[in-house]
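This is the structure I want to talk about, given as structure tokens.
What you see is the complex with one protein chain gone and the rest in place.
The letters A, B and C name the chains in turn, as written, and every chain counts its residues from 1.
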Amino acid sequence: MPDLLLQKGDLQLLFDRLSGDGFRLVGPTVSQEAIVYDEIASVGDLPRGWTDVQAPGSYRLEPRSDEAFFGYVVGPHSWKKYLFPPLATLLTADRTDSGWAMHAPPEPTEKYAFIGVRACELAAIKVQDRVFLEGAYVDPIYKARRDRCFIVAVNCTQAAATCFCTSMNTGPRCQAGFDLALTELSAAFIVEAGSDSGRQVCGQLPLREATPAERAAAEAARAQAVAGISKRLETEGIRDLLLTNLEHPRWADVAARCLSCANCTMVCPTCFCSSVGEVTDLKGDHVERQRQWDSCFNVDFSRMNGGVVRNDVRSRYRQWLTHKLASWIDQFGQSGCVGCGRCITWCPVAIDLTEEVAALREPGP
Amino acid sequence: MTAPLSPTVGNPWLCHTVRIAAITPEISGVATYDFEFTDPDAANRYQFRPGQFNMLYLPGVGEAAISLSAHPAARRRWSHTIRVAGNVTQALAQLGTGGVLGLRGPFGSSWPIDDCRGRDVILVAGGIGLAPLRPVVYRLLAERSHFGQLTLLHGARSPGGLLYTREHATWNAGGVAVQTTVDRTAADWNGNVGTAVVLLDRLPLPRPENTVLLTCGPDVMMHFTARAALQRGLPASQLWISAERNMQCAVGLCGHCQLGPEFVCQDGPVFRYDRIAPFFRVEGL
Amino acid sequence: MSEFRTIRVEAISRVEGEGALHIRLRGGQVEQVQLRIYEPPRFFEALLRGRPLEEVPDITARICGICPVAYQMTAVHALEAALGVAPPPAIRQLRRLLYCGEWIESHTLHIHFLHAPDFLGYDSGIEMAADHPREVHRGLRLKKHGNQLLEVLGGRAIHPINVAVGGFHRAPRREELAALIPDFEWCLDAAVEMTQWVAGFDFPAFQRPYEMVALVHPDEYPFNEGDVASSSGFRIPVAEYERQFEEQHVSHSTALQSQQKSSDKPYLVGPLARMQLNRERLMPTARRLADEIGFAAMSNNPYTSIVARALEVVHAVEEALSILKTYRPTQPAKIACPHRAGEGCAATEAPRGLIYHRYRVNEAGAVEFAKIVPPTSQNQRQIEDDLRELLPGILAEPDDRLARLCERLVRNYDPCISCSTHFLKLHWDRA
Partner (left out) sequence: MSTKPKLAVFKFASCDGCQLTLLDAEDELLDIAGALDIACFLEASSRVVPGPYDVALVEGSITTPHDAERIREVRRQSKYLVAIGACATAGGIQALRNWADSQEFLAAVYARPDYIETLATSTALADHVTVDFELRGCPINRGQLVEVIAALVAGRRPRTPNHGVCLDCKRRGTVCISVARGVPCLGPVTQSGCGAICPAYDRGCYGCHGPAPQANVASLAEHWVRSGAGPAQLVPLLRNFNGFTPEFRRVSDELAARLAATE
């Protein structure tokens, strides 16, 4: 299918089409002085005219000089909150005369269309697909949500100072894993379809084939993103580098700065750790088994009979970095990092994993 | 409305319900529980391999990973030997015979019994670590003629911590030489004093290259056991350990049990030593 | 020694905080009545000095967990006066809404757990629930919705986190408040029923010539604003409060007590005083109900304070509902409050009565001086005075019953003893 052109004024028609097909739209909106993902009703909810300025430990929402809908990079939220909800009920148990009656929670009825998924985020969804769908066991909660979602990707036309998708081979160009992908030009979007459902939706929209000039403009816009990426993570031999340097002095150095607050793991679109807890009434007759996001940065995360395994910040930071960038490769055949830069921006004390890796490349004294 | 579940492998969070059929007190704070499935179909389907574990679920209290200590050929009733450690095990200890709880499993890797054929086998167990090795003992006894010299070295903190002592005579008679030792001696104790590693050091090893060692116990104990075995000439590929980590899902989805690149719940708990050694040795990993 | 009779209530129960009562009779005459507050000193006025003024609402909330909003509201108004700023009506309205939540919560707690058991003969609301399940469940639910309002608007019910000098840290979203409307509609009916229930209690015949003091406001039932007025007829701006009233250390007492400067006389603050001076400005349902149940314009019987409280719950629910229904988020939620050196005071109406704060701040935005007059210290002398009046008529009663009757009288005032910011050493009279 050739590249198609959607006039900006017709973006709402795409939204209407998806709503008409029963999708609830979630996309970028401005809230709490950031661009966050939330349910949207119309193009009016998009962060038109806003952008983000990011640096290690800092994010600022700022107005843009133009009226771009998607003129920002990535914010504090990722799509995992819809696919792998921060809180989910796994099981309910009710006391009966003969013991317990246990039930799986009902499957969700809603289906979501994600609007504005970036290339690194497509990669992150793929990473979580590997974790939740492609192993020996399938997570029913993730699967029920993932099976039903429709993805409208957007190609980045700019980059933040914290982005390094080019190092991780995940972007900025959306290659696969979407139903539709848009590239924003000043007056229109170039639309690519990446799936049958995407092509079907295209068939119902007033699209025309893009001219070579328009295609070139899109190419140029996307190239700006590539040009804007300044951060780099050297991935050559990274698995062995990290796993053979488990006693490197740098771990103690970063531990002096790291707050072990878990922010990096919360904002990371691929981190998947969770804990299970019991929620009961006072009599304990009705019980819900709930799963919540958790993090390897929490002291109790590795608690077991006999004590806590990772009982200092050093071992916890080491767990995070080595898992993300090294042992993830053993476990899932790919890196756990997609280069989105969130953990750098949202670290309250500006720790930058690319700098930590660079330091680990230096031999210890 | 949600339909009552028929437990399947489809949703790894679903539980079977099991009833406590019998409780056998072992040592102080430890008892063996025999469970029966309330659903006969589930009972017919259920099988496990020595070394595997179940997640036992007490609604409102939580789940705990517990190894099967049953005979591997068991049908309809499966036993677990459980030490009171915290919330779940405590609440379980308060349930009597007939008590009903949830069970998911079996999960995890198993002891390499097939690799043991034709070889000498040493089992080294520390305290409750003997529980997951008991199914191995049963298998070795059942197929005694397929194995060489069989030894069980069992250590505990004190004489009161030695497990399954009432079975030791049968095991000895059946061809598994049981040696016990304690860290701290007591008035009526005239056996060995010291760790199981001391017993290992003293054990004659006629053909180390043809000996398999399986160990389960506290991390430090397994550590020194592995070191001693290597020094005695056992190849690292013939040492196996069973690791313990915090587990919440038991199916590789929650991240808690990672030990380096391994998920202890699915890649373990039983690991070949040469695979796990680079990580097992690192403190706080 | 036989001519002495000492009655002690070592710990008055079902009041907020802990206090003791000590009465000494000599030859059939009441010689001494002391309401003793043994809340250890917490030095709020001293520890506020040097703190950033923005922290004052958070810190003063901790004076009392039962009416933190009263402390927060009084503090922000006094500080805004010191800084010479005045938040716009939209913010005022949200502040009234927050106060509604606290009144509902605090009043229903007092009615069901502390006060009603006295009328119906129980030791506690929990025991009362066995025989009066409908009333207690209704009360619990009313209380819960009061707390929910505090939670939505204030972040949490005890020590809300959303109150700021200049307004609120964040204005609630419209849906957040709108979601409360159905429950508050239920609350209005429930509060009316509750009022009818308590109005039917048996009230001991006991009348006092109270000097009643409360804020008055031309168009509102008072929460945050108004002049200080009295049933004897004076009306002064809040800024003159300290000229009219003073806190004193009187020889027979152990705590700082407020009294009128000119006359040396005690006075009464709280729901009875507010009803007395502001009945005309109750919301329509509350006002109609007050007439229906015949709540006299001038109730000088302290036992009827439970009815006044119930009527104020009706009012608070009704006013909350009207705000919830028309609410649109205000932007900004907080006005700018640039630092400057200054001094300011404010009075508001805590559930248990008038509360007064005065602060001096410097140009760096730090507190230099703080004065806090909580409601209970103002009522304390009046309580002792009431007891002196009550005692001669009940002296024939055995000690334990006499003590209970006195305790019951004290509970009329809903005293919140932990809010006594000052405290003096006790001298136990073992006579």
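Following the convention adopted for this analysis, a contact is a pair of C-beta atoms (placed from the backbone, for glycine too) under 8 Å apart; a residue touches a chain by one contact, two chains touch by 3 or more.
What you see is a predicted model, and the numbers here were worked out from it, not measured in a lab.
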**Fill in**
Among displayed chains, the one left out touches A, B, C
**Item:** Contact with the hidden chain (one of C:Asp58, C:Glu102 or C:Asp386)
**Value:** C:Asp58
**Request:** Out of C:Ile158, C:Ile181, C:Ile236 or C:Ile335, point to the residue that touches the absent chain in the complete complex.
**Result:** C:Ile158
**Request:** Give the residue, chosen from C:Ala86, C:Ile126 or C:Ala178, that touches the chain omitted from the document.
**Result:** C:Ile126
**Item:** On subunit B, residues whose C-beta touches the chain left out of the figure
**Value:** 60-61, 86-87, 90-91, 94
**Request:** Mind listing the subunit A residues that contact the chain we can't see here?
**Result:** 31-34, 36, 57-61, 75-77, 81, 86-87, 256-263, 266-267, 277-278, 280-284, 292-295, 298-300, 312-313, 345-350
**Message:** For review purposes, identify every residue of subunit C that touches the missing chain, sorted by number.
**Reply:** 11-18, 39-43, 45-47, 49, 51-52, 55, 58-59, 62-66, 68, 105, 109, 113-114, 117, 123-127, 129, 136, 140-141, 143-144, 147, 155-159, 161-162, 164, 168-170, 249, 333, 407, 416, 418, 421-425
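Keep in mind that, in the parts below, only the chains that are shown with their structure count from here on.
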**Asked** Are the chains arranged, by touching, as a line, ring, star, complete graph, or other?
**Response** other
**Message:** Distance between subunit A and subunit C based on Cα centroids, please, to the nearest Å.
**Reply:** 51
**Request:** With chain centres taken as the means of their Cα atoms, state the distance from subunit B to subunit C in Å.
**Result:** 64
**Touching two or more other chains - residue numbers and ranges from subunit A** = none
**Item:** Residues of subunit A touching subunit B in the complex
**Value:** 90-93, 95, 98-106, 131-132, 135-140, 243, 246-247, 272-278, 280, 284, 287, 289, 291, 294, 296, 301-306, 309-312, 314-315, 318-319, 322-323, 326-327, 330-331
**Residue ranges of subunit B in contact with subunit A within the complex** = 1-5, 9-15, 17, 19, 38, 59-63, 85-86, 100-102, 218, 244-246, 248-249, 251-256, 258, 260-261, 263, 266, 278, 282-285
